[in-house]
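For this view, one protein chain was removed and the others were kept in their places.
Each chain gets a letter, A, B and C, in the order it is written, and its residues are counted from 1.
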Amino acid sequence: MVGGGRGAFIGAVHRIAANIDGQIELVCGAFSSDPERSKASGADFFLPANRCYGTFEEMIKAEAKLPEGERMDFVSIVTPNHMHFPPAKMALENGFHVLSDKPATLNLAEAKKLGDIVKKTGQLYGLTHNYTGYPLVKEAKAMIAAGKLGKIRKVVVEYPQGWLATRIEASGQKQAAWRTDPKRSGAAGCIGDIGTHAENLAEYITGLEIEELAADISTFVKGRALDDDGNVLLRFKGGAKGVLHSSQISVGEENNLNIRVYGELGGIEWHQKEPNTMLVKWLDQPMQVYRTANGYLSDAAKAAGRTPPAHPEGYLEAFANIYKNFATHIRAVQAGKKLPKNDLALDYPKISDGIRGMAFIEAVVKSSRGNAKWTKLKV
Amino acid sequence: MVGGGRGAFIGAVHRIAANIDGQIELVCGAFSSDPERSKASGADFFLPANRCYGTFEEMIKAEAKLPEGERMDFVSIVTPNHMHFPPAKMALENGFHVLSDKPATLNLAEAKKLGDIVKKTGQLYGLTHNYTGYPLVKEAKAMIAAGKLGKIRKVVVEYPQGWLATRIEASGQKQAAWRTDPKRSGAAGCIGDIGTHAENLAEYITGLEIEELAADISTFVKGRALDDDGNVLLRFKGGAKGVLHSSQISVGEENNLNIRVYGELGGIEWHQKEPNTMLVKWLDQPMQVYRTANGYLSDAAKAAGRTPPAHPEGYLEAFANIYKNFATHIRAVQAGKKLPKNDLALDYPKISDGIRGMAFIEAVVKSSRGNAKWTKLKV
Amino acid sequence: MVGGGRGAFIGAVHRIAANIDGQIELVCGAFSSDPERSKASGADFFLPANRCYGTFEEMIKAEAKLPEGERMDFVSIVTPNHMHFPPAKMALENGFHVLSDKPATLNLAEAKKLGDIVKKTGQLYGLTHNYTGYPLVKEAKAMIAAGKLGKIRKVVVEYPQGWLATRIEASGQKQAAWRTDPKRSGAAGCIGDIGTHAENLAEYITGLEIEELAADISTFVKGRALDDDGNVLLRFKGGAKGVLHSSQISVGEENNLNIRVYGELGGIEWHQKEPNTMLVKWLDQPMQVYRTANGYLSDAAKAAGRTPPAHPEGYLEAFANIYKNFATHIRAVQAGKKLPKNDLALDYPKISDGIRGMAFIEAVVKSSRGNAKWTKLKV
Partner (left out) sequence: MVGGGRGAFIGAVHRIAANIDGQIELVCGAFSSDPERSKASGADFFLPANRCYGTFEEMIKAEAKLPEGERMDFVSIVTPNHMHFPPAKMALENGFHVLSDKPATLNLAEAKKLGDIVKKTGQLYGLTHNYTGYPLVKEAKAMIAAGKLGKIRKVVVEYPQGWLATRIEASGQKQAAWRTDPKRSGAAGCIGDIGTHAENLAEYITGLEIEELAADISTFVKGRALDDDGNVLLRFKGGAKGVLHSSQISVGEENNLNIRVYGELGGIEWHQKEPNTMLVKWLDQPMQVYRTANGYLSDAAKAAGRTPPAHPEGYLEAFANIYKNFATHIRAVQAGKKLPKNDLALDYPKISDGIRGMAFIEAVVKSSRGNAKWTKLKV
């Protein structure tokens, strides 16, 4: 693991996600750029001091020298955005698979470069667009792929939060500090941090690609360098239209990612804050309420659950589904087995999603600078 | 009443709204352009045949000749859009007050003309933007006016329906037929029929005016002449931003008008389909659930309720609030009394709202033709 | 109308319910036992002074002398419970139909006597168990009658309120004062005022009769003479079991009548506070959400709606459905027409429901005094 020492948020999430299924063991880490802090963090996780490294470079070099079976199998990257590309590149080039937090890189150019490296090295690369790990998100995708909603016409995807409604980055809140700093976060704030999750979710569920967009992003909190709110009109390949908006200043909203998709025959609605429920809407028939873990769900949705109906599953389990699939894929590769194209274990976000995410961010920023001019995603 | 004979939808709604409080009596009508049908409809409402007219012209002339106290006090106009302006004009010019269904007229030019007539004649003019009649909509307005949410930053207003997801106008559905016909409906379909309600609600609640917008409207159902879906970016005077979208092809949505407003200190969320509940969101405090008819509400919200808490009030009662206030205002005028500026009876939509609505429609159509170019509302 | 003068709650509800459909006109009343107050109240409703009477006796005598076509057609009784029986008896015996607020009488003996009078006079008698007027309550009844849920096994019906959680009757609140006074309210407080609504709803929807019950009622607020909370085990004829509880001390509950019914094949769930939604549950299939006014509903449910889907209907419209059916039945009788047994206009609560309600109250009180001993309903 790179990053995720004491005090970090997403590192703890990654560790729980890796732990849940008892299939993955944390064996080493460069948890902090401060070697002492890295060792102290590692001790919290019951790691021996010699596998707690001061830098990712040190870690990758040292682990590469260990015998097979003992050295780490893959690297989790859980640092701020500007530190995603360097360890990913080095790990891949030294024969390690990589599971990275999103966004893949700091900008589109880096993401494309990373795409080439993944291709060249043949190593596996996964990206924790974790919301795609929810069972009912997989159900929505399966329903649409099976044509149950008919041709898709309209998509509304939202990701409102309220935690940055005041300038908490000025008071030393660490999570807020790097997310509002262009050097560590990239060209966009809100759109990069959570807008990309909305974009990824919309494309994952519908199977459609955003072709062009018209964006109006804003910075409402004085003194902030990056956007904290964004409203975007979408046009998908094939004719569907949509609206995407994300916000960090929507007071009282927690983490309210949600999506509605309407086709010619039906529609779906899903909210991350009650993730075990999905509304399914029909022409002239009563709305249905799909719930996680029931027998009527698709194989993909059923495989993503761990408990019977109404033992609510949450964010950590969805996150763990990315880890589980990634680990299963690695095992297949290690065993020299090629998984069939429709194997459920292949259902995790990859570098191609990372590239589209960066293209989305750059298109939004460019469109907004052009006063909401229609701008194509360039992948 | 002009229009609203057998088979009409909104005419029946107006009659119930007028009946509810026992303050208004239907005394005459030109319910249909067919005199026989007009008389038959009138008989359903226990009207004598001599006050069931074949045309609105006939009605206005005949009623004007009746002695005061016997003749009608005001005219309700419940015809399709293209027939709003002519009877409104004639009624006002013959000394009758007018309560018209929305939109005020077929286009902006007519609306401005009507504004001049209202001014010149000094008669009262009300417009049934009925959603502003809900008690909790009035509460939202009162909270924002009192500064409880702080400066407003973001508005999300939606009006999705699904009833025109297929081409039902081709199969003789009367309501669908005129709404999808530019000659009777005007320059916009979905945006004119329901988008204007969303626009009106957003401006009513926030007290802010939309300054400019960027719109992308679509016609998804083949063979339809007018838009059946629209996505709009909003910029309000004073710096707030927003999103408005309305749709008639969102399969499975009934009449799902809803709004969220976020200020620097708090936010509100209200859905027409459960109109007796409003969510109130705060920085660092639990969300509150406001409910109709409780003692903690503002005077405006309390005055708009008829029953104790949790005796749910609905669409008809909200509609009736427009009628009640309009009737109270007429009575004051008839009694030669001038109501103070903040009198709650003055809280009903007026010709100025009608003009803004038409300006909104024309701006959306123009922006969309210019590929979502930012376009100002010209009032 | 008997009762319902200035300051009354339920009188105003009855008047609105009667007004809504424009089929019923208020022509006279004994609105108060104070003749001046009665006249003043009548003037609020635009009634001439000579038809505002000081007592119900005076009213019934005077109206009986008026020529047919001019005299009142039926009497609405909206007084406190102890004043239900006397005017009902006299009106029926003088040839007037009666629509009474619930409960039918002050005790079971009176109710049975009233049943005999109704039978003997042949006049119509209706009772405003208004919650049966909701469209989706009628849908639930229709679904169960059609066998869609299979044999019914379990019923859970609740009616919690919180408005009597403190002793507001001591501070002069008029509604609280008579409801907590055994002389005006009867043998039970909470169970009589709202428990009977729950009982009536459960029997109406399921078509099953409560056979016996075991009750534990309580008075939580010190100094109060009647129960303010009650928990009851139910056994229905045919083997279904159930729970009924009602409360006036459940702080924060408004008027939260709700019911769940489970059969061998499916279940339904309905809440009065969101009355346009009903959940329908199935073995191994997704739950469905039924909504008022949709095409997939039964004829009974459709006939009970006045507006298209998602124009929410509320308490007053449900109440008005009792009035509408009662008025339609009266008209048929006046026209000498016998309605077929399954005519929807016959679907309003009658004296038999009133007798069962009183039997329920007496059984609950008796069982609770016997320390929750199983007690049969004696009708």
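Some observations on this one:
Heads up, the rule we're going with is that contacts are C-beta pairs under 8 Å (C-beta built on N, C-alpha and C of every residue); 3 or more make two chains touch, one makes a residue touch a chain.
It should be emphasised that the depicted structure is a prediction, and the values quoted were computed from it without experimental measurement.
Considering the complete complex, the chain that is not shown touches A, B, C. Here one chain is not drawn; of C:Gly147, C:Gly207 or C:Gly252, the residue touching it is C:Gly252.
When the missing chain is restored to the complex, the residue among C:Met287, C:Ala310, C:Ile330 or C:Met358 that touches it is C:Met287. Considering B:Phe74, B:Tyr204, B:Tyr262 or B:Tyr290, the position touching the chain not shown turns out to be B:Tyr290 (whole complex). Among the residues C:Ala109, C:Ala170, C:Leu265 or C:Leu339, only C:Leu265 touches the chain that is left out of the figure. Remark: the residues of chain A touching the chain excluded from display are 9, 12-13, 15-16, 19-22, 26, 45-46, 163, 253-256, 272-276, 291, 306-317.
Think of the hidden chain as still there; on chain B it touches residues 279-280, 284-291, 294-296.
On the side of chain C, touch with the chain left out of the figure occurs at residues 149, 153-154, 156, 158, 162, 165-166, 214, 216, 218, 220, 229, 231, 233, 235, 241-243, 245, 247, 249-253, 260, 262-267, 281-283, 287, 371-372, 374.
Assume only the chains that are shown with their structure count from here on.
Note: the chain lying farthest from chain B is A, by mean C-alpha position.
Centre-to-centre separation of chain A and chain B, using mean CA positions: 43 Å. Spacing of chain B relative to chain C, judged by their CA centroids, is 35 angstrom.
Of all residues in chain B, those that touch two or more other chains are 253.
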